[in-house]
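Okay, handing you the structure first.
Yeah, one chain of the complex is gone here, protein chain that is, but the others are all in their spots.
Moving on to subunit A:
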Amino acid sequence: MTMTARPLVHKTAMPGLSLSAGITLTMLSIVVLLPIGALLLKGASFGLTNVLEVVGRERVTASLYLSFKLSLLAALFNLVFGVLLAWVLVRYRFPGKRLLDAAVDLPFALPTAVAGIALTALYAPNGAFGSLAQAVGLKIAYTQVGIFIALVFVGLPFVTRTVQPVIEEIEQEVEEASATLGASRLHTLRHVILPMLMPAALTGFALSLARAVGEYGSVIFIAGNIPLRTEIAPLLIVIQLEEFNYDAAAAIGIAMLVISFAMLLAINLIQIVSRRKMGHV
């Protein structure tokens, strides 16, 4: 609390400065900052070369690569499908629309372990979709395709929910102007509407990506968890912890943190550029 009383805070007539600042900073420290600090400290005491040695192991590299590759693919799928879904939900009227709109949030509300066993039951060779796929010679559960489907599921709502309010606020005049000037509808959609949606869509994409990279519960059931092939990075951390290999677990954890922050930073930069190009949307 003494920290916040320094002159870096402007004086206002509002009461409760020390109380609200105290609760905020204390809880933030105990719940988030100290635990993350403990991870970084563990990494530091383990040593950079050792951390790199663990991350460089074939099984670890393979799992990190798999996690980020499939998360990127799933987030891309959600980017396209999410924008389409947002457009349909805002612009069109059709029966059952409200139900559809509410259903978009189900992946947020459904516990990941439940999603995991449900998707596995659905896509396993004896499941409803799995048997269909097998009839045409495809295997989904216990392969990378299964992991992709689980990651699509958990990231589904993000893009739709960030893009929907933007579509609502588009002035119809813009589209009319474009049409008056002779643009076809598709041309208007592609060159007028889509650029307006991009910053919000990228925010949703980033959220979807961050969620997918760290996802554990919905993936481990459907993945089959075969080392080097369908083993995701978070599972490898759990395995190391079960063997009381805290140093190795910390090394993989730090690698995941660093890579996801780097990706979020990159997406933020893209976003700033696309916002600047568009003016503020």
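Going forward, a residue touches a chain if its C-beta (ideal position, glycine included) is under 8 Å from a C-beta of that chain, and two chains touch if they have at least 3 such contacts; residues count from 1.
Basically, contacts and distances are computed from a predicted model.
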Could you tell me which of "histidine kinase", "Sulfate ABC transporter permease subunit CysW", "Glutamate synthase domain-containing protein 1" or "CoB--CoM heterodisulfide reductase" is the UniProt name of the chain missing from the displayed complex? "Sulfate ABC transporter permease subunit CysW"
Filtering A:48, A:102, A:194 or A:272 for touch with the omitted chain leaves A:102
Among listed residues A:142, A:205 or A:221, the absent chain is touched only by A:221
Absent chain, residues of subunit A that touch it: 4, 8-10, 12-17, 19-21, 23-24, 27-28, 31-39, 41-42, 81, 84-85, 87-90, 92, 94, 96, 98, 100-115, 117-119, 121-122, 127-129, 149, 152-153, 156, 161-162, 164-165, 168, 172, 175-176, 179-180, 185, 188-189, 207, 210-211, 213-217, 221, 234-235, 237-238, 241, 246, 249-250, 253, 256-257, 260-261, 264
